[in-house]
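Removed from the display is one protein chain of the complex; every other protein chain stays in position.
Note that the chains are named A, B and C in the order they appear, and that numbering of residues resets to 1 at the start of each chain.
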Amino acid sequence: MKEAFKIIVVLTVICLICAFFLSFVFSVAKEKIEMNAKRAIEEGISKLAPCAKRVEEIKLKDEVVYKLFDEQDNSVGYAFLAQGQGYQGKIKILAVVDSSLEKLEGIEVVESVETPGLGARITEALFMEQFKKLTVIPKIEYVKEEVEKDNQIMAITGATVTSKAVVNILNKRIEELREELKG
Amino acid sequence: MAEIIESKIKMKKEFIKGLWKEHPILRQLLGMCPALAVTTSAINGISMGLAVIFVLFFSSLVVSLIKKVIPPQVRIAVYTVIIATFVTVVDIFFKANFPQISRALGPYLPLIVVNCIILGRCEAFASKNSVLVSLLDALGMGLGFMWGLFLLGSIREILGFGSLLGVKMMPPEYNPLIIMILPAGAFLVLGFLVAVMNRLELRIKD
Amino acid sequence: MKNLILIFISTVLVNNLVLTYFLGICPFLGVSGKLESAFGMGMAVTFVMTLATSISWLIYHFLLERFGLLFLEYVIFILVIASLVQIVEMFIRKFSPSLYQSLGIYLPLITTNCAILGAALFMVTRNYDFLESVVFGFSGGIGFSLVLLIMAGIREEVNYADIPYAFRGAALTLIIAGLLALVFMGFSGLISS
Partner (left out) sequence: MKEVQASLLVLGLTGFSFSLLLAFLSKKLKVKEDARIEKILSILPGLNCGACGVSGCRVFAQAVVKEGKIFSGCLPAGEGMNKEIAKALGIETSVVKRKSVAVCRCGADDKEKKVSCLYQGPKTCKAADLIGGAIDCLYGCFGFGDCEAVCPPGAITVAKGKVYVDIEKCIGCGKCLPACPSNLFELLPLAENLDTYYYIACNNREKGVNVKKVCSRGCIACGICTKGENSPFYLKDNLAFIEYKKIVENEPLEEAKNKCPTKCIMKFTVHSS
C-alpha cells in the first residue's frame, strides 16, 4: 500500500508546485504580453494608415475592431484582425479598410506558419502590396494569370492554397463587419 | 588531493563530452525534431539552442536533487512535468521580451518539452549522478546542441535563402535551393553532417 | 463525414507528422531497425496518440479555455501523455514481455515522442471539434506507423548492402528519410480543400 500512496503524493505535490510556480510567472508576465500584442497592432496600423492619429476600440461580438480618426477627428476607416486556417496552420492578418467598407487601405500578415519559401511568401511586401487600395465589393477574388478587375489579386505561384486562404479570411471578416456596422 | 584533481578531470570530461564525443545531435541522434524543424535559419538555431540550454540546465538541477524521492512508476511523468514547467517559463519569457523570436520559433518552442535530449539526459544521467556532474553534463550537452543547430541552420540558410544571419551572402544571380528549407533538405543535410562526423571520429580513432 | 475522411487522408499522406512536420524523429530513427519492433512501436504510438488527443481536447475545452489557463497547455498535455505511456508500458510489460524487451529503451521515449504532443498542439491550433481531433490523433498514429514500417522495410534491405563506413547507421537512415520526405511531398496535390 505504501508504494501506491507514495506515487499519489509525489505526483500530486509536483503538479501543485509546478502549477503555483507557473501561474505566478504568468501573472507577472501577463501585462507585458498584452502590451506587446497591443504594440504590434499599433505598429501595424500606423504602417498601413499613416494618416490615422487616434485609435478607438469597439467591441463587436468577441472580436475587437479599431475605429481610426485623423487630426480633424473624422473617421478614416477601420482596422481589424482576421484569422483563419491556412495550408498548414493559422494565418492572422491585420487589415485596414476605409470607413465606407468598400476599399482596403492595405493588409499585413501578422502571423503565419505556412511552408517556408512557398506559402510563407504571403508575408513578403510583394504580395501584400496588391491589397493596397483594393476594392472589396462584392468581394475580393484571386486569379492565376494577370489581374483585370480592381477587386482581383494574383495568387503566388506554387502557393495557391495559401493565397486563397488569405482572400477567404478577409472576405469572411469584411462580411461580418458589414452586418455588424451597418446593422 | 588526488581525488580532487581526479574528480576535476572527471568533471571536465563530463562537460567536454557533450561538445564533441557524445554530441547530442550528430553522435547520439537525440533532439532531432527541433534540430530539423527550426533550423531554416541560423538565428532560429541559436535561439532554440539557448532555450534548450536553459531548460536542460534547470531540469537537470531539479531532477538530480529530487531523484531519490520519486517512485519508479511515476518517474517519466514527474520528469516531463518538470521539463514542461521550465519550457512554459521560457515560452512566456520569449513572448514577453522577444516577440519576434517567439513568432519565428512558433510551434517548435513547446516541442522542446518532448525533446529527446532533455528527458534522455534526465533519465540516463541526472537521475544517476550527483548534482554538479549532471549540471556540467547538461551545460555540455546544451552547448553541443546549440553549435550543432547553428551549423545546421547556417548551412540551410545559406543554401536555402542565400543569406547568413540575414546578411546576403550569395551573388544575386544565385537562385536559392528551395529544397533546403523544406523537410527533405533538412534530413539530407543532417544525414551528411552525421556522416562527416563519423568520418572525423574514424580519423581520430586510427 | 467528408471532413473526417479529408483529415484522415491529409494527416496520413499529405501532411504526415513525421515527414513534413519532423515530429517523432527519435523513435523513428531508433526503432525502425526491425519490422516487428517497428510495428509494435507504431501500434503503441497510435493507441497513445488517439487517446492523448481526445483527452487533451476534453481538458482543453472544458478546463483550460473556461478558466483562461492557456499557459498550462503544455504541462497538462504532457502530463496526460506521460501517464498514458506509463499505463501502456505497464500493459506491455505484463502481457507481452518479448515486445517489451525489443522496445526496451524506446518505450519511455514514446513520451518524449514529439509526434504525440505535436498532434495535441496542432489539434488546438487547428481548433478541431472532438470527433475531428480523435480522427486526427488516430490518423497521425497511422501515418507514423506507416512511415515507420516503410523505413523498417528499407533498412532491413540496406543491412545487406555495402555501405561506406561513415554512412553506416544513422547517417544513411537520415538520407533515406530525406528521400522518403521527397516522395511524400508528391502527395501534396492530393487534397485541394
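Just so we're on the same page, a residue touches a chain if its C-beta (ideal position, glycine included) is under 8 Å from a C-beta of that chain, and two chains touch if they have at least 3 such contacts.
All values derive from a computational prediction rather than experimental measurement.
**Q** So which of the visible chains would the left-out chain be touching?
**A** Displayed chains contacted by the hidden chain, ordered by label: A, B, C.
**Q** Please pick, from A:Ile7, A:Ile33 or A:Leu101, the residue that touches the omitted chain in the full complex.
**A** A:Ile7
**Q** One chain is left out of this view; which of B:Val74, B:Leu135 or B:Ala186 touches it in the full complex?
**A** Result: among the candidates, B:Val74 touches the missing chain.
**Q** Tell me, which residues in subunit A touch the chain that this view leaves out?
**A** Spelled out for subunit A, the touching residues are 3-5, 7-8, 10-12, 14-16, 18-20, 22-24, 26-27, 30.
**Q** When the complex is taken as a whole, what residues of subunit C touch the one chain not shown?
**A** 59, 63-64, 67-69, 71-72, 75-76, 79-80, 83, 86-87, 90-91, 93-94, 104-105, 160, 162
**Q** Of the residues in subunit B, which ones touch the absent chain?
**A** 72-74, 77, 81, 124, 128, 206
By definition in this document, only the chains that are shown with their structure count from here on.
**Q** Round to the nearest whole Å and give the separation of the Cα centres of subunit B and subunit C.
**A** 21
**Q** How many Å are there between the centre of subunit A and the centre of subunit B, using C-alpha atoms for each centre?
**A** Whole-Å distance between the two chain centres: 32.
**Q** Hunt down the residues of subunit A that sit against at least two other chains at once, touch-wise.
**A** 15, 18, 22, 26, 89
**Q** Hey, what residues on subunit C touch two or more of the other chains?
**A** 71-72, 75, 79, 122, 125 - these are the residues of subunit C that touch more than one other chain.
**Q** Note which residues of subunit B are touching subunit C in the complex, please.
**A** 29-34, 36-37, 73-74, 76-77, 80-81, 83-85, 87-88, 91-92, 107, 110-111, 113-116, 118-120, 123, 179, 182-188, 190-192, 194-196, 198-199, 202
**Q** Give every residue of subunit C touching subunit B within the complex, in rising order.
**A** Of all residues in subunit C, those touching subunit B are 19-26, 29-30, 71-75, 78-79, 81-83, 85-86, 90, 108-109, 111-114, 116-118, 121-122, 125, 165-175, 177-179, 181-182, 185.
**Q** Could you please specify the touching residues of subunit A with respect to subunit C in the complex?
**A** Per the touch definition, subunit A meets subunit C at residues 15, 18-19, 22-23, 26, 85, 88-90, 161.
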